[in-house]
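Here is subunit A:
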Amino acid sequence: MIGGFTLLPGFDNPLLWILGVPLGSAGFLAVLKDWRVATWVNVAAAVVTFISSLLLIHVRPEPTRLLFIDDFNVYLVVLTAFVGLTTSIFSAAYIARESEAQRLSDLHLRFYHSMYQAFLFTMLLALTANNTGVMWVSVEAATLTTVLMVSLYRTREAIEAAWKYFILCSVGIGLALFGTTLVYLAAQPVMGDGADAMAWTLMIKQAHRFQPDLLNLAFVFVLVGYGTKVGLAPLHAWLPDAHAEGPTPISAVLSGLLLNVALYALLRFKMVIAANGSTLTPGPLLVVMGLSSLFLSAFMLYRRGDIKRLFAYSSIEHMGVITFAFGMGGAVANFAGLLHMTMHSLTKSAIFFAVGIISQNLGTKRIAAIRGLTSSHPVLGWGFVLAVLAIAGLPPMGVFMSEFLVLSSTFARQPLLAIPLAIGLLLAFGALVARLQSMAFGEPPPHSHAHGKAGPLSTALALTPLWVHMLLVLVAGLYLPRELVAWFQNVARILG
Partner candidate 1 sequence: MGAQTSYDIAHLIGATVLMAGFSLLYQRRLFAVLNTFAFQALALAAAAAWQAHIQHAPHLYVTAGIALIFKAIIVPIALHWLVEQLGIHKNVETAMSIGWTMMAGVALVTLSILLVLPVTANATALTRESLALAMSVVLLGLLMMITRRNAVTQVVGFMALENGLILAAVSAKGMPLVVEISVAFSVLVAMTLFGIFFFRIRERFDTLELADLETHRGDRQ
Partner candidate 2 sequence: MSAIVWQLLQIILVVAVSPLITGWVRLVKSRLNGRIGASAFQPYRDIYRLLQKEAVVAHSASWVFRAAPYVTFGSVWLAACIVPAFTTNLFLAQAADLIALVALLGVARFWTALAGMDVGTSFGGLGASREMMIASLAEPAMLMVTFSLSLISGTTAPAQIIAFVLSGGVGIEVSLGLALAALVMVAIAENGRIPIDNPATHLELTMVHEAMVLEYSGRHLALMEGASMVRLTLFMALIGGLFAPWGMAQPGDGAVAVLVGLGAFLAKCFILATALGVFETSIAKMRVFRYADFLGGALLLGLLATIFLYVSEAV
């Protein structure tokens, strides 16, 4: 009954490695005692995952019953593996410094590394799953793992953040499950019982025969459900605290990857709806959510005193912009949305790398206490400046290209929608620049190296990922590889 599907990929299939390595290493790290070794095992596993993900660029494995790769998720898989790798490198340096500061017990560290790989696994599974149910499970699992890591420091704030995160996301994910069920119900009369009615690859082909009204209903639940994980206002509440209180590498992957994964899930459902044709258009809902997120975060940025919360809100802002872009639809806007997803995750994780080092060196997360970075730590400082300028959407960095496309194409079609978008972006820009200047310039605070006990090696190690990301973003701002463009354009077409 399942058209030539096998359940699991064979050994020659990179997918097996991409998913197997993190899962296996998660188990291995759970039992590994010495955290110093663990950090490097962590890195090694990430390296293997990344390399095998690179194979996907040329080898496009056949879809199986559970897993598949197409133009849409291939680049997200590679991106996830890459950021996972760089973050693991950063985390090696970060953890070394943390344990010097005696903030984490060995048990916690073991737990941390195991969870890190588990988290990567769940995200990669969510991206490659060919089954709405499996995808849902893995997103849920991703939530659980991150909840545990957010509460790692056991501080009052951390517990509270984790609690907030857990409650809100569980409810959200519950609603997402309801949406998933509804989609199944819509599909089941057409595709018959069983897993076929949940397989993306098959649903897309038959979507035009689905129950449109059910799909409408389903999309609302999916939007609220996965939208919570994307962090769209007003469902965003968990995001800033979860980013702020967990270890910085986790903040980096949360912002850089998890949000993308949730958004990916949302877009998959949108594809089905777009393929159906006779539903109500989901565009307006997305646009409204996008704008609300943009404005809420733009104003929030002006009042943040905690550097990690600041950039958490900027993540909300960018998710808003991306959602807006997909809501507008059309070749140009969708392309921009996809590009923005990529650029944002690279840039934002880079920013969190910088933030991690900064808060370790200065021993504070208060923006007010951070001054004159370019004077006290030139390499870090300028890297930070570059990253923040990139996220603020200044050329020649990549974010500018996507914002250019969104804004100009929207204005040509719906001027009245482009104006609030521009205003929101301008507001956020102002807030970011103000904070950036106060942190990066001016008279550095006295003995700002007091906490920077770490050796030059670990500092260099911590800085490399930051600069690598910035280099990529810089290049991407001016030149995009042809394959990537082809994928984007293809997906943009499907997204309608």
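How were these candidates chosen? In short, all candidates are chains of the complex that A comes from, given by their letters.
Keep this in mind: a contact is a pair of C-beta atoms (placed from the backbone, for glycine too) under 8 Å apart; a residue touches a chain by one contact, two chains touch by 3 or more; residues count from 1.
Since this is a predicted model, take the numbers as computed values, not measurements.
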All of 1 or 2 belong to the same complex as subunit A; which of them touches it? 1
For the subunit A and candidate 1 complex, residues of the former touching the latter: 131, 133-134, 136-137, 140, 144, 147, 151, 154, 156-157, 159-164, 166-167, 170-171, 173-175, 177-178, 181-182, 184-185, 188-189, 192-195, 197-198, 211, 213-214, 217, 240-241, 244-245, 303-306, 309
